[in-house]
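Sharing a structure, written as structure tokens. Questions coming.
And now, chain A:
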Amino acid sequence: MSTRAQQEQRVTLVQASDLAMDFDVSAPWLNRVLERKGRQVLHAVDGVSFEIARGATLALVGESGCGKSTVARLLVGLYAPTRGTVQFDGMDAHAAFRSADALAFRRRIQMIFQDPYASLNPRWTVEHIVAEPLLEHGLATGAQALRERVAELLASVGLSGRDMAKYPHQFSGGQRQRISIARALATHPEFLVCDEPTSALDVSVQAQVLNLMKDLQRERGLTYLFISHNLAVVRHMSDRIGVMYLGRLVELADKRTLFAAPRHPYTRMLIDAIPKLRDTGRARTPVQGEVPNPLSPPPGCSFHPRCPWANARCRSERPQLQTLAGVQVACHAVEEGRV
Partner candidate 1 sequence: VTLRVANQGDALGMDPHSLNESLQLSVLGNVYEPLVTRGRDYKLTPALATEWTQTSPTTWRFKLRKGVTFHDGTPFTADDVIFSYERAKGEGSDMKSYVGQIKEVKRIDDHTVDFVLNAPFPILPELFTQWHMMSKKWCETNQATRPVDRRKGIENAASFRANGTGPYRLRERQPGVRTSFVRNGNYWGMIDGNVDEVIFTPIGNDATRVAALLSGEVDVMEPVPVQDVDRVKNNPKLKVLQGPELRVIFLGMDQKRDELLFSNVKGKNPFKDKRVRQAFYQAIDIEGIKTRVMRGAATPRATLLAPQIRGYAPDLEKRLPYDVEAAKKLMAEAGYPNGFEVKMNCPNDRYVNDSAICQAVAANLAKINVKINLEAETKATYFPKILSRNTSFYMLGWTPSTVDAHNVLYPIMSTPGEGGRGQFNLGSYSNARVDELTAKVASETDDKKRNEMIHEALKIHQDEIGHIPLHQQALNWGAKKNVELVQWPDNGMPWKYVVVKP
Partner candidate 2 sequence: MAETSSTPAAAGVARWLDSDLVHSFRTSPVAVGAALIAFVCLFCAAFAPWVAPHNPFDLSTLELSDARLPPAWSEQGSRKYLLGTDDQGRDILSAVIFGARISLVVGLASVALSVLVGVTLGLVAGFRGGWVDAALMRLCDVMLSFPAILVALLIAGVGRALFPNANEGLAFGVLILSISLTGWVQYARTVRGSTLVERNKEYVQAARVTGVAPLRIMRRHVLPNVMGPVLVLATIQVATAIITEATLSFLGVGSPPTAPSLGTLIRIGNNYLFSGEWWITVFPGAMLVLIALSVNLLGDWLRDALNPRLR
């Protein structure tokens, strides 16, 4: 481990403790009374704790619907958590979002959204889209300066300044994603939440974007929460990786450790499912079984219906995230040494 990382790991920028987000998806009051149903709550995120050091990257991986985006939204203040707190630079982030100088605070945290098309206003030209944060935070004065800055930002993500007058629908998927990255970078944030920023990009552009992000991290000490399905990308980008399953963290480890020795059965399945580039034509093992319904998660360890090592305890008792041999993992089997 490099000394730089060591130094920085001591300064925690973002700390989530026992973060939880419930969505009330219950039927309206009268229906519940008449149909004798209780409230229905979807625990999209259920007690997630982690910290990210300044200048470091935490990656979140996991199946679709496991709550990654929800964590991201909690961090940028789009949702107010049902439970738990987010500390940003020592401050309670959600208090700060509501405080008087929320704007100044917002500027420090930005997000790149999952869907490159939906996250761009279809009626705005790219120039407007990218200029909005600049204007909002007063980062550029004068029309000329603004246009130059926008052009600069576009260039930094590999787009031409001459594309400014076009509308989002006139770009390819990858180009759109770059526009949304340009927008996120406009305010020089310290912490960037990236929700699958490269899923729609081809590898060369992906490389550009990832390199860009890394460069920014190096130059400005940017901190990332990085969400991706692509484990190769995750491995390249992150320092630490959290694996989520049905709203909970099941494993949180240093990336090398995680890839070298995945502990949790789900992590193992995930890594097995990665397509191998160099041996073409070989079918990989897909993850078995269907994702359980998040509204009625299985009792005990929520992974047990798909887990080959599940036993009676797994079916009844919910495992807690514990540090086992330097890795945080929530699994009875690992704890008992069965795997």
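The rule we apply is simple: a residue touches a chain if its C-beta (ideal position, glycine included) is under 8 Å from a C-beta of that chain, and two chains touch if they have at least 3 such contacts; residues count from 1.
Basis for inclusion: all candidates are chains of the complex that A comes from, given by their letters.
These numbers were taken from a predicted model, which means no experiment stands behind them.
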item: Result, touching chain for chain A in the complex among 1 or 2; value: 2
item: Chain A residues touching candidate 2 - in the complex, by the definition given at the top; value: 73, 76-78, 102-103, 106-107, 109-111, 113-115, 118-123, 132-133, 136-137, 144, 167, 169, 180, 183, 187
